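Heads up, one of the protein chains got dropped from this complex, but the rest are sitting where they should.
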Amino acid sequence: MSAARRLTSTPDRMVGAGLVLVALFAPLIFSEYWISTLLTQMLILGTAAASLIFLSAYGGMVSLAQVAIYGVAGFALGNLTTTGNTKGLNLGWAELPALPVAIGIAVVVALVFGALASRSFGIYFLMITLVFSVIANLFFGQVTKVSGFGGISGIPIPDVISRTAHPERLYFVTLAVALVLYALLRYVARTPFGLTLQGIRDDPVRMSSLGYNVSLHRTLAFGFAGFVAAVAGVLFVWWNAQIAPSTIGLSATIDVLVIAVIGGLFRLEGAWLGALVFVILNNYAQDVSFIGDRFHTLIGVVFLVIVLVSPNGLIGLWERAIAGRRRSEEDVADERRPTELSAAG
Amino acid sequence: MAVRNASTLRALRLVGRALLVLVVVFPVVWVLFIASGTSFGSAVSDPKDFLITLLNGLTAAALYFVVASGFTLIFGLMRVVNMAHGAFFLLGGYIALRLQRSMVGGDSGVGLSSAQVSFAQWILPLVAGAAVVAGVGLLMQQLFLRWNQGEDLRQALITIAVSIILADQMLGIFGGVAQDMSWPASFDKFIDLKVAGVQYTLTRLIILGIGLVIGAGLWFWLKRTRTGMVIRAGVDDREMVSAMGINIQLTFAIAFLVGSALAGIGGVIGGSFASLAPGVDANWLLNSLIVVIIGGMGSLGGAAIGALLLGLTTNFAAAYLPSDYTFYAIIFTFVLLAIVLAVRPLGLFGRPA
Partner (left out) sequence: MRAARGVGSRPAWLAASLAVAALAAAGCGSSDNSSSSSSKKDSKTTKTASGTPAPASSYPDPQPAVKPRSGGSKSPIKLAIMSECQGAFGSFDNQNMAGAVSALSQFAGAKPKNPNKPKDGFTGGAIGGHPIKLVGVGCGDDTSATVIKETRRLMEQLGADVMVGPLSGDESIAVANYAKQHPDKTFVDGSAGAQDTTLKVQAPNFFRFNGDGAQWNAGLGDIAYNQLGWKKAAVISDDYSFGWTSTAGFIADFCAAGGQITKRVFPPLNTTDYSSFAQQLPSDVDGTFVAVGGAGLIPFLKAYEQAKGPIDSKKFVGNLFWGTPGQFEQLGPRVSGAYIGGAGTAGDLDTPAAKDYANNIIGKWFKTIPPGGDAAPQASSTFTYGYYVNTWGLIKGLEAVKGDLSGGQKKLQAALAKTTLPAPYGEIKLDDNRQAITDVFVQQLYMKDGKLAVKTVAKIPEVDQTFGGTFSASTPAPGRKFPGCEKRSLPWLGKSQPVKVVG
């Protein structure tokens, strides 16, 4: 319940402001590759993971469908804006009018998914959203009209943020979008809607008997998180110029879950922290000579260790560090634990 | 979980019935009498291909059941969603494959023909594969899961991490090329069923037999033995079982051992019936998930029904969708699944924890 309040502790704010400053001046500090590839990718994946964390932290819903929704937006944009490609519908729209349509399609899909899943709780919710993710992957793999297994390549990017011409512009756009969405997610969590959602997370039966429509709230929350994921999907397509069913396959779905867990499933900031760790590991692990080709093993081990040591992710470690002895044990362990999935049923 | 009011409940029931008609009755009528534009035509006009498709569905279901029963056993007792189940499947298959090829002798990188393989060279690798996987499963449970009891998400995440590591190590050790176990020569023949002139392969009937034996064995174990009774009691009320002085940890360990061994056995059969390669683990994890989600997680009978539905749907969809739509057979299966879950969030036989 007190998730929103806790975010305002002073060390958090200082560190947060510091990090945003670093992010703003990153192009002066890091190489072009870091800016245009690693950090941009980190912001996109982080935004997708943030939509998962929002559902998990405030709605008690650990969703594996966020990547699928992100993909729906990406494929929609790809189909709307490409021309003369051998794959997809090649509708040839301009980028800007296509943008809201692509996001809108993804949000509608998210609402349908949400409505179907709204009566499932806990681990069952995880399972049904996994099924959605598989459906999306198979849909784009098999329906060759809109994509096919090889995906859509050569998706146009608005000239102003073209990655090749202005690598830092797309980074700043992505950064700005991430900050706005972060603020929006936090804002929504504090609205009456958000508070109701948290009530449902803690005790759906009581909220229902108080007259709240539990399914509707959960569906709307899923749709809203779907919007955030869809924006990430659009940014991904602009960054990558290409999207394929493998982009939203099982391993990609698991990747975003891994990111959210590494960061910490109970605080939005964890999304980008987890994404940073993940992107760096993914990029550099294979350069380590004794790991080489087996770098997936390293990723697995790091993931395992974080899950074992700190169920609340790296943010959880940070909180424990600053909380020191001042905070009582109960406070750390009891609150904001979206991981209490066994509460379902 | 009574979080819905009466009117939506009534509406949902109506929608549910309508869907039931759509999902069950229409396909049956289609396959039996219409099936226009399909490869075989309707069952009435081509009973032979219908019967073969039916047997294909049943035998595939038996294998789905073997693998998924291990998954559902572990979940039913411990609430652990073992996302490493697919990796266990593949590991069991690879161990048995290596053993079979070294038993037969010759170049280990060359596929065998069934004429070279005796019954012992198939059954011993199966036992070995199941035993190794049972050990790995037990190790994972004791090292990582035991002290996280009751935290089902965290346990699921741990098993995801284990599956990532196992999959990558298997790629390193066993390579990326598809390989297969060989059936023994004595299995590799056709049986005349004396119905509609159908000759059917013995190997698939043996898979069906193994499925039935394992199903019956599990049923007997759970319903008729002391360990089984403890397990069933543990599913209902873990604390009470512990309070009665029964060593629930031992029971957990046994259940994990058996559940993992079933994944291993499934892997050996799967490796004999299809092949072993990177990615097969993810496919079989998904298959198991579908089966237990449809049937209801933790229910053995549910797993049997789920396996039956999955086996029949995939085989009939591939053969009895109009030719231009067979590509969508897989999607069809998953849409069916989404419908089941939307109507019954806990699956057909699931019940709240």
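Per-chain residue numbering starts at 1, and chain names A and B are given in the order in which the chains are listed.
Here is the rule we use: a contact is a pair of C-beta atoms (placed from the backbone, for glycine too) under 8 Å apart; a residue touches a chain by one contact, two chains touch by 3 or more.
Fair warning: this is a prediction, and the values are worked out from it, not measured in the lab.
A.B. asks: Considering the complete complex, identify which of A:24, A:108, A:216 or A:305 is in touch with the unshown chain.
C.D. replies: A:305
A.B. asks: Considering the complete complex, identify which of B:124, B:171, B:193 or B:253 is in touch with the unshown chain.
C.D. replies: B:171
A.B. asks: Looking at B:291, B:330 or B:343, which makes contact with the chain not pictured?
C.D. replies: B:330
A.B. asks: Which chain A residues would touch the chain omitted from the figure, given the whole complex?
C.D. replies: Per the touch rule, chain A residues meeting the hidden chain are 31-34, 36-37, 86-87, 138, 141-142, 144, 148-151, 153-154, 164, 240-244, 246-247, 249, 252, 280-281, 283-288, 290-291, 293, 295-296, 298, 301-302, 304-306, 308-312, 329, 332-334, 337, 340, 342.
A.B. asks: Using the touch rule from the top, list residues of chain B that touch the missing partner.
C.D. replies: 39-40, 49, 52-53, 56, 60, 106-107, 109-113, 143-144, 147-151, 154, 171, 175-180, 182, 190, 199, 201, 203-204, 273-275, 277-280, 283-284, 287, 311, 314-316, 318-319, 326-327, 329-330
Quick note on the criterion: only the chains that are shown with their structure count from here on.
A.B. asks: Just how far, in Å, is the C-alpha centre of chain B from the one of chain A?
C.D. replies: Here the centre of chain B sits 31 Å away from the centre of chain A.
A.B. asks: With touch defined as at the start, can you tell me which chain A residues reach chain B in the complex?
C.D. replies: Where chain A meets chain B, its residues are 62, 116-117, 119-124, 126-128, 130-132, 134-135, 138-139, 142-143, 204-205, 207-208, 214-215, 250-251, 254, 257-258, 261, 293-294, 296-297, 299-301, 303-304, 307-308, 311, 339-342, 344-345.
A.B. asks: Which residues of chain B touch chain A in the complex?
C.D. replies: Going by the criterion above, the answer is residues 1-5, 8, 79, 81, 144, 150-154, 156-158, 160-162, 164-165, 167-169, 172, 282, 286, 289-290, 293, 297, 327-328, 330-331, 334-335, 337-338, 341-342, 345-346, 350, 352-353.
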